[in-house]
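Complex shown without one protein chain; remaining protein chains in place.
Let's turn to chain A:
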Amino acid sequence: MDIYFCLRQPSRMVDSKRMKTGSHFQWLLFSFILLYLMNQVNSQKKGAPHDLKCTTNNLKVWDCSWKAPSGHGTFYEVCIENRFNSCYRSVKTSAKIPALLPGDHEITINPLHDFRSSISKFILNEENVSLIPDVPEILNLSADFPTSTLHIKWNDKGSVFPHHSNVIWQIKILRTKRMEIVTLITHNTTLNGKDTVHHLSWTSDIPLECVTHYVEMRCYIDDLHFSGHKEWSDWSPMKNISWLPGLRRVFPQDKVILVGSDITVCFIIQEKVLSAHVGKEKYPLIHLDGENVAIKISNISASPSSGTNVLFTADAIVDGTVIFAGYPPDIPQKLNCETHNLKDIICTWNPGRSTGLLGPRNTSYTLFESFSGKTVTFKRTEEATSEDYQLFFPMIPNREIYNFTLNAYNPLGQSESTILVNITERVHLHTPTSFKVKDINSSAIALSWRLPGNLTNTNLLCQIEINTSNSVQELRNVTIKGVENSKYLIAVDKLNPYTNYTFRIRCSTETFWKWSDWTIEKQHLTTEAIPSKGPDTWREWSSDGKNLIIYWKPLPINEANGRILSYNVSCSSDDETQSLSEIPDRQHKAEIQLDKNDYIISVVAKNSVGSSPPSKIASMEIPHDDLKIEQAVGMGDGIVLTWNYDPNMTCDYVIQWCNTSRPGPCLMDWKKVPSNSTEAVIESDQLQPGIRYSFFLYGCKNQGYQLLRTVIGYIEELAPIVAPNFTVEDTSADSILVKWDDIPVEELRGFLRGYLFYFGKGERGISKMRGLESGHSDIKVKNITDISQKTLRIADLQGKTSYHLVLRAYTSGGMGPEKSMYVVTKENSVGLIIAILIPVAVAVIIGVVTSVLCYRKREWIKETFYPDIPNPENCKALQFQKSVCEGNSALKTLEMNPCTPNNVEVLETRSTVPKIEDTEIISPVAERLEENCEAESENHVVVSYCPPIIEEEIPNPGADDAGGTSQVIYIDVQSMYQPQAKPEEEQENDPVGGSGYKPQMHLPITSAVEDLTAEDDLDEAAGYRPQANVSTWNLGSPDSPRSTDSNSEVVSFGSPCSINSRQFLIPPKDEDSPKSSGGGWSFTNFFQNKPND
């Protein structure tokens, strides 16, 4: 008994655990213990019923069973202790009792006829009862092999349950003989008190033909009112589905799938499969039952037209299948519905992206109209094209609004596109047919055409394009009432007679949507009409004055209104009318013999329809006043004549022109201009550049013409082609008179603007005049702008010289050629004589005067130039030495050594390379010395010098004489030439004669500046000298070449003396500068060059 209990209990526990969570487990454990204890107590007496256990499968009846010792013929009485005290008898150790209310119930089980046993009492509560549903049964398991779908059908047997409950179904699908679980489907339903059959469909990822599929199911009733245990039912008996082997061995066949999806293909075979290929690619085999195999194709790519081949190769068999991988249909693009004839609606669309599927798998289209419920299906022509598809939908009478839905579907899906149209606004008419043109009159035609379609209730808008041969285009719109399948006729007026037109037409409805295509063009020539005006006429008397020549211009085509066949010319006077016979069209002039009476000549042009109005012109002579001839120049291709508006001129103006360069009769051409114009452009191919034309402007007043203006002109001026012919009229010794002739008009080729005359010395054969324009300095040019001048005198020429003369004319068009001539001037004898006599006379006079003077002053001359005893004061050499000594004294002011006279022999050549340093220190004093000692030899100079002695008083430089030259000389003396005492000190003419020590007078000798200042302003220099570093006052170094360029410049910058000086800042430039720079040698050169010698 215990063992049974224990065995049962764990199995329940397991089941409970599957469904419930831990709290249920605790509750179960508690009940278990309670039941166990109860049974222990109740079965104290051995042999009494024990282990009462109750379950239910429908919540109405509880199945209770217990354990009891088996006894023959024993039956039990089960009594429920409640207010009814109902008892049930059973021969087995189980009994069905009606479900009890919640709460504890005392159950007594009394084994009857078994004396060994005793009555057992149990306490029973609903909580101790388990709800275990009946095992469900699969009513039907079927398979849809093409779609690999399993359909499962079962009954929930809900009628046995007293109230509504939720049911959870578990359906387990297994495959292969190895019972591999494929999936476990959970399905929730509700019991509603009735037996209900449920369906479930499941699609397999592997074709159902490939392998046997098994299905089993169980259920769990989740009744909210039941407080006892709820348990899963047992699994139902398994059902399976399998494919009866037939001819086919590979599955699926001809499957259409979406690109990129996965598919499993299997091969059912009894022999060993060697390989599987998809296209060229080999795939691994998945083994199914027996020798059957499968392959899984993942992410399949789009198939070619005939599909993707899958091929299995077994020992002796090759088999395969074809998979079509493509796309569902794209949404139809650009769906548009219109009608051509208001009978059929034509809907066009673009299929969009290709599905990659063809043949029976291709996209089907149906067009559905929702208001009428009508559908039309697209019938594909044999070859699929990428162009737009179209479908015809018959129009419904008296319906304007249509709501179309275009549905596209293929095995992979469907899509749709809709459009709502008012079809009267979407009329795209066919191209009109039978388009014809017929004449009405010379300015109107009739157009006719046909338009198919039911256009009765619409107005047509048609556009007529009218083109003329000179490509003038005109568009006219006409509105016509529509008729059914009929012919339309309209008139087109306002056309020109005898004009070639091309017509074409297109139509639309008045509610414009689209034009139809243009019809083909029809060419038509309108009929002739009488010429609209008479020809322009002009007249001229013949040269002998007896005949009048009538000219007229052919009529332009828009005025001729047809082909002009002939002209009639007639002249009429007051009493007679003379008419000339018909003059054929090609002739545009006529000659009439007339006397001098006044006649009116009229010209009439005739075409096949009739005659033009006459053009009249009077025969009388045209009066002309003496008019000034004006000049005009054109633009190269024509010439513009302008005049002032004259209200008196009522008829018109005539401009006549002729070539005046050419002799002969003048009429060349003429042109008529309306009376209201004030200018005329004369353009003609006959007008040529460089030719002079005369233009005559005639004004017309009451049929009588009058010459208004005479103009000569060129349409373009050119350069003259000849040079003026010129001759020398007269030649003198200094002038030439030249005379030239006019150039003929035809060779001038423009208005003469002047002449250019070149002349210069030159002889024949020497092309000195070449390049006249470039302008040689010795070639003179005269521009003669007075074109009436015909002579030129060239003056100021040299006698007996050959001159080259050139003359050329010019116009606005350019220079003409040149003509040259050589002329030799005559000899000038008077001038030669004068040129000889005057110098001779002057020389004689000078000689006489000199002789007289020398005689008169012979004593003075002797004293001066040839004295008996020379005066030492006049010796420049000595003067020079003294200056040197004075200059040196300044150098060594502090030296107290006695001045020992030295004789220095200086040997110098001018060719010695002068040093720049030397010139720097050239002092004005040195320059002056140079002047004074000019007489001395350059190369050999004996100089005596002594240390400088500075005098306090310095004589005025302006007053100095030979003996009064500057006393102080600052020079750059190198140390080895230390100056000694100055022996010449006594010789100085210094009026003061101050000597001895002179403090503060030793100026820096390195600066040439000091040299200058000292020399220029000695009175200042003699004073106190601040011992400043004067070199810093110089802008540049004293040695720099710049400072040597001009002493004056140097001085003008700061000098030491400027500190205390008042007036010496401006040096005597003009005297010093040229000398300092121009001097070939300087005094200082002696010292500087000395060591080198």
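Methods note: a residue touches a chain if its C-beta (ideal position, glycine included) is under 8 Å from a C-beta of that chain, and two chains touch if they have at least 3 such contacts; residues count from 1.
Convention: contacts and distances are computed from a predicted model.
A.B. asks: Considering the UniProt annotation of the chain absent from this complex, which name among "DNA-directed RNA polymerase III subunit RPC7 isoform X2", "Tryptophan--tRNA ligase, cytoplasmic", "Cirhin" or "Cardiotrophin-2" applies?
C.D. replies: Its UniProt record gives the name "Cardiotrophin-2".
A.B. asks: Looking at the whole complex, which of A:98, A:245, A:260 or A:304 touches the chain that is not displayed?
C.D. replies: If we include the chain that is not displayed, A:304 is the one touching it.
A.B. asks: If the hidden chain were put back, which of A:110, A:130, A:321 or A:659 would touch it?
C.D. replies: A:321
A.B. asks: Which of these touches the unseen chain: A:69, A:162, A:279 or A:610?
C.D. replies: A:279
A.B. asks: Among A:78, A:358 or A:447, which residue is in touch with the absent chain?
C.D. replies: With A:78, A:358 or A:447 as choices, the missing chain is touched by A:358.
A.B. asks: Touching the hidden chain in the full complex, which residues of chain A are there? Just list them.
C.D. replies: Residues 248, 250, 253-254, 277, 279-280, 303-311, 316, 318-322, 324, 358-360, 362, 382-384 of chain A touch the chain absent from view.
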